[in-house]
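Not every chain of the complex is shown here; the ones you see sit where they belong.
Every chain is named by a letter (A and B) in the order it is written, and numbering of its residues begins at 1.
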Amino acid sequence: MNVDLVDWMGSDESIVQAARVSSGTTGSWAANKGLINMLARDRHGSPFEAVILQFKVDVPLFVAREWFRHRIGSFNEVSGRYKVLEPVFYVPNGGRPLKQIGKPGAYTFEHGTQTQVDIVEFAHKAGAVEAWHLYQEMLDAGIAKEVARNVLPLSLYTSFYWTVNLRSAMNFLSLRWAHKDAKVPTFPLYEIEQAAVKVESYASQIAPEAMKSFNTNGRIAP
Amino acid sequence: MNVDLVDWMGSDESIVQAARVSSGTTGSWAANKGLINMLARDRHGSPFEAVILQFKVDVPLFVAREWFRHRIGSFNEVSGRYKVLEPVFYVPNGGRPLKQIGKPGAYTFEHGTQTQVDIVEFAHKAGAVEAWHLYQEMLDAGIAKEVARNVLPLSLYTSFYWTVNLRSAMNFLSLRWAHKDAKVPTFPLYEIEQAAVKVESYASQIAPEAMKSFNTNGRIAP
């Protein structure tokens, strides 16, 4: 899975500028840091929309499906209607917990046994090979790409651009990373959490004080 | 594919009521019909947001993926993390054009030969059977549902609730149905167009004058 920052607009200073228009005040950098923290704490969210991040993301379809549920932001994705897709599939690695224990809303996860790891690896690989074979067979027979792709599995990689403001990115991060500083519990999918860590790393480079205030105040999107 | 209307709020009268608050006027039913037409014609879109439709939709994943790109509206979907999925898969029927001719943005479609129909049917069925077998195998080995489902194909059916206002539904319909009355050309996926026809049928029952005005004015969402 890749998450690359391809463009961005703004910084901590943009947040301060957007916030200070309301009061018409100016301040030292120390005061500005305090202001950013106050904005996050008291849920004055709109100044965080003054920062924009644009990512190129490569993840399996089952991760993309969760990602696209976030409606405040823009997506442009590889189309299986327009393009012959590429045979890149996700196979869980050793770090992926395989056993799900408990009930919906209160799952815990444990690592699998070696047998389970082997079964998962085999199933993902065998499924991908078989599906790719059927996809190719249909394309070779002159079938439309948009029909042939139906047989491809959710483990297939897709690529998309995601343009999102920092406030919406914070909301994504609050739900997709079970972070130790989070005031409210969340139960993200293992794979989207791995991607969220990368999103947060870039966000913290572009607007470090804003992201610090997000963590300090319990990771609730302001 | 099923599209069922499960709840709704409002009617043509709600649109008139929302629109007339701006001018403080009242009118006969004939005048109200003219008003609705004027609203659609001159792109006064917000009154059409006073009508809400709620659908239960059963479609393959590749159709749901397009549907969920529509951000003005609400979705609740079957979760492969929480639920053992059911073995219901899409197999294109005879009506589905199989040959894609031309370039992206200017495709035309033609019906397949009998051999092509057979290949498509075989590939969809064989792919589904194999994937389902691997899914079951992983579940039997105690693998988490959210891992096992990765091998399932895009032809798998999913179910979701969709709550949408009429204006956003019109936008969906303008893009997902290549209708003869459309002023602007559109190239929807065959399967989502079939579902869109059902959406429009319900919308036309709930707000007939509004949907008439949508058609009369070139099917551009106001």
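For the reader, a short list of remarks on this structure follows.
We take it that a contact is a pair of C-beta atoms (placed from the backbone, for glycine too) under 8 Å apart; a residue touches a chain by one contact, two chains touch by 3 or more.
All figures in this text were calculated on a predicted structure; none of them were measured in a lab.
The full homomeric assembly consists of 4 copies of the same chain, 2 of which are present in the displayed coordinates.
The rule we apply is simple: only the chains that are shown with their structure count from here on.
If you check the complex, the residues on chain A that touch chain B are 60-62, 65, 68-69, 71-72, 75, 79-82, 90, 92, 96-100, 104, 109, 112, 115-116, 119-120, 123-124, 126-128, 130-131, 134-135, 137-138, 141-155, 189.
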